[in-house]
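A single protein chain has been omitted from the complex, and every remaining protein chain is retained in its original position.
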Amino acid sequence: MAKILENHLVADDFCLMKVEADNDAKMGQFYMLRAWDKFPVLSRPISVFDSDGKTVSFLYKVVGQGTEIFQSLQPGADITIDGPHGSGFPDAQGKIALVGGGVGIAPLYLAAKRLKQAHPDSTVDVYLGFSGQPMLVDEYEQAADKVTVNVGGFVTDDIDPTGYDVIMTCGPEIMMRVLYKKCVDAGARAKVYVSMENRMACGIGACLVCTCKTRSGNKRACKDGPVMEGWEVFG
Amino acid sequence: MAKILENHLVADDFCLMKVEADNDAKMGQFYMLRAWDKFPVLSRPISVFDSDGKTVSFLYKVVGQGTEIFQSLQPGADITIDGPHGSGFPDAQGKIALVGGGVGIAPLYLAAKRLKQAHPDSTVDVYLGFSGQPMLVDEYEQAADKVTVNVGGFVTDDIDPTGYDVIMTCGPEIMMRVLYKKCVDAGARAKVYVSMENRMACGIGACLVCTCKTRSGNKRACKDGPVMEGWEVFG
Amino acid sequence: MSKRLETVFAGVTFKNPVALASGTCGFGKEFNEYFDIQRLGGLCSKGLTLHPCLGNDGIRVWETPSGVMNSVGMENPGIQHFIDCDLERMNALDLVNIVNMGGHSEEDYLEGVALLNDHPLDLLELNISCPNTKAGCMSFGLKAEVARDIVRKVRAVCRHKLVVKLSPNAEDVVALARVCQEEGADGVSLTNTYQAMAIDIKKRRPVFENVYAGLSGPAIKPISLRMVHQVAHGVDIPVMGIGGIATWQDAIEFIMAGAQVVQIGAASFMDPRLCLDVIDGMERFLEENKIDNISEICGII
Partner (left out) sequence: MSKRLETVFAGVTFKNPVALASGTCGFGKEFNEYFDIQRLGGLCSKGLTLHPCLGNDGIRVWETPSGVMNSVGMENPGIQHFIDCDLERMNALDLVNIVNMGGHSEEDYLEGVALLNDHPLDLLELNISCPNTKAGCMSFGLKAEVARDIVRKVRAVCRHKLVVKLSPNAEDVVALARVCQEEGADGVSLTNTYQAMAIDIKKRRPVFENVYAGLSGPAIKPISLRMVHQVAHGVDIPVMGIGGIATWQDAIEFIMAGAQVVQIGAASFMDPRLCLDVIDGMERFLEENKIDNISEICGII
């Protein structure tokens, strides 16, 4: 059980929740969140938006019964956060692009922060695609070198992949697929990492409901991922 | 949806909830309470403890998932109270005894109040049986002429049925059965009314899961009851 | 309301495809105090038997995770009493009047049908699937050849349109539905409740006097939906989908799986008006998706 410190709307249907935590998370990892007893059965996987060893933050979109319960929680209330789970984004340097669509922008904030922290000489450009109201753009601007915001269009249109050494992306599968293809088509040298948010049950690698069939064999999104190499998934 | 005005513990595991209501209830009636969407499936039948046309109060024992949710509700929160349902206690006068065991004391508060109100010359004696900490004794004393409290024993031992014209009772079936038998054995003239709290589903008389097989045929506790005549049920 | 939801089932027109399931709505009287039940497409009566029946002793309802077990045991006033006191009122309503009938023996069924033959009603729902009686009912609905026998005999005497209500406990529900079709049923409805058990571990005995009871409610919806899909693809007669429907989305799933009409049972216990939300939600869905009539999506999966 962890105590909720903050939990508020940051845009239509998007909430930011800050929770006490006694462990640190890596960028791209996620926790299994649960704020109920036995109904619904499954816990909800939510990426780490931010983490500092004492607290962890989640950016989540209210889409159904689980996230509706999350939204209803007041600061001071308890929530079970089991994790962090998964591999996370790999360390990287050079010219880095982080490309997020919708709530897929969530893991990119910590990624930007950590990458800049570890390699102040690297440049980290962030591309954020929104279908509705943009959010948290200031925060991303503080963390990254450059932030490009796309509202209502295709964020993949905004990026020239040839300029980058590493591209990390999280968002709808179709967006990540288009981005990967754009890189290949452009002959970009960039190594592409994608975060696969398959539906999960156990979240710890035991039940095989989150399997991605990749070119390097079956991978569990929860344990071997969620971050995988673009060519494995889309190549 | 009704707004909760008060909701607090009055003894170990017993809570009193006061809710805004736009209708008045009769003594011995109940409402179907629900403070969740689809889980658990069934609403919870709870007797009217008090009602004044603008508010209705419930005295409930926290025993399981539904009542645990009730207990967690804060003033200001919404709850669905569907009702009032059922026949309630009949009007009566003369020497009246109200005998309750455990949470079965709940409907007797309004009964005492209403009977005294309607017939100031009648005497209303209340017998309250508790297995643990007694509660709300002051309140019952204000409403009734005399209150007898039994803790840890059998409240049915405390009453001499021969002195009464009417006895109304609510509590564990075994208690009501013993009381009825005591009346018969003593040759008491008292008319006995029992409140049958069978498990319910619809609460409105449509599903027949709450049927009491009585000497005057099948009766639906929710619609034809919960109050029935003692001889019908135990005779 | 538009005619978007209008459905024809075995020649009977439902103004919308939502009915209340047998045993969960009495004969409609109590629900009518909540809303005008004529907003419904149909109403299934409490299961009737030839003779009045007092039903089971002991606890009759038990809650389970997202489900409800019941052991009412066919309590009902008998067919004659129904004819005398309820049938006329039900027929006068602007909805499809579905009379549900069970039995403890073959004679019960046949005499019951004969009694009802002389009175108007829209559909006769033959319950060979109630798991809550000691003798009869569900035992007619487990094996296809046993069911064939009773459906054939009932069909031979029954002058009403006949819908056979199937049990999810059947050995092979598709085979059973085929048998009903072969024997001239005008439609089938499924599912009735699932035979299930609960134990009171403190008292060390079954919760129900009959040991087993019938499970229904949202818990079982995915299984009933599968069976409806199988049956709808296995027969040509129309199908009523039943089992755990609690939202308009659930209802649309059953329609897409091949049900022409759906019935709502246990979910009414959440709120007697829930069926209205289902009807309104379906109407909205059709409108938003520019579907002129629900039949366009019936059985598309």
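In order of appearance the chains are A, B and C, and numbering begins at 1 in each one.
The rule is short, and it goes like this: a contact is a pair of C-beta atoms (placed from the backbone, for glycine too) under 8 Å apart; a residue touches a chain by one contact, two chains touch by 3 or more.
Everything numeric here is computed off the predicted structure, so don't read it as measured data.
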| item | value |
| --- | --- |
| In the full complex, displayed partners of the excluded chain | A, B, C |
| Listed residues C:L124, C:A219, C:I279 or C:I294, member touching the removed chain | C:A219 |
| Full-complex contact with the absent chain, from C:P52, C:P65, C:G78 or C:G184 | C:P65 |
| Residues from subunit B at the interface with the omitted partner, ascending | 38-39 |
| Chain not shown, touching residues in subunit A | 34, 38-43, 80, 82, 198-211, 213, 218, 223 |
| Residues in subunit C touching the chain absent from view | 64-67, 69, 171-172, 194-199, 201, 204-206, 211-212, 215, 217-223, 225-226, 229, 244, 246, 249, 252-253, 256-257, 285, 297, 300-301 |
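To be clear about the criterion, only the chains that are shown with their structure count from here on.
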| item | value |
| --- | --- |
| Centroid comparison with subunit A (C-alpha atoms), farthest chain | B |
| Distance from subunit C to subunit A - Cα centre to Cα centre, in angstrom | 47 |
| Distance from subunit B to subunit A - Cα centre to Cα centre, in angstrom | 54 |
| Inter-centroid spacing, subunit C versus subunit B (mean Cα positions, whole Å) | 35 |
| Residue list for subunit C, restricted to those that touch at least two other chains | 65-66 |
| Set of subunit B residues in contact with two or more other chains | 39 |
